[in-house]
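Omission of a single protein chain aside, the complex is shown with its protein chains in their original locations.
Right after this comes chain A.
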């Protein structure tokens, strides 16, 4: 009979799988912003990785100069240095909890992961806000009262461009990991209650 404070084997396997999944997130795009306009039937795409920006960054920068938006450079974001380590840290934490199998640690892990998710989204929102609002007053195109903040998630029309912001494959993995972790935490919580 196992120690009553240890995690079930199924949940331990789930946590280890999650750990591997999180490792893959380091190398996958996490978020993407799709831009569509009449002149861009093929669409433009900005892909956000844990450590870089990809997609048609140069073209988007070129277009953004009309409205005086600052150009995007990976070097301007401290996040791109920190994020891979943070994700790596969580991957290790998932692995550790999965291997060690201590029930209390899964609560800590859950709490930490949720916190990380919230902080990340707040940070993302802050950047979107800043880029959307901090506009060059000498820009060729100034529409009074207009800001160009892309939506955190979902669709928004910004002048001639429609901006569609959604998680990319890495982001979906991240969300799936969160759901699985919530599920494991809930099961473990119920098991601990049942023991009493």
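One rule holds for everything that comes next: contacts are C-beta pairs under 8 Å (C-beta built on N, C-alpha and C of every residue); 3 or more make two chains touch, one makes a residue touch a chain; residues count from 1.
In the analysis below, contacts and distances are computed from a predicted model.
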Omitted chain (choose from "Penicillin acylase family protein", "ABC transporter permease", "Formate hydrogenase" or "Nitrous-oxide reductase") - UniProt protein name: "Nitrous-oxide reductase"
Sole residue of A:59, A:96 or A:187 that reaches the chain not shown, by the stated touch rule: A:59
Residue ranges of chain A at the interface with the undisplayed chain: 42, 56, 58-59, 62, 65-66, 140-141
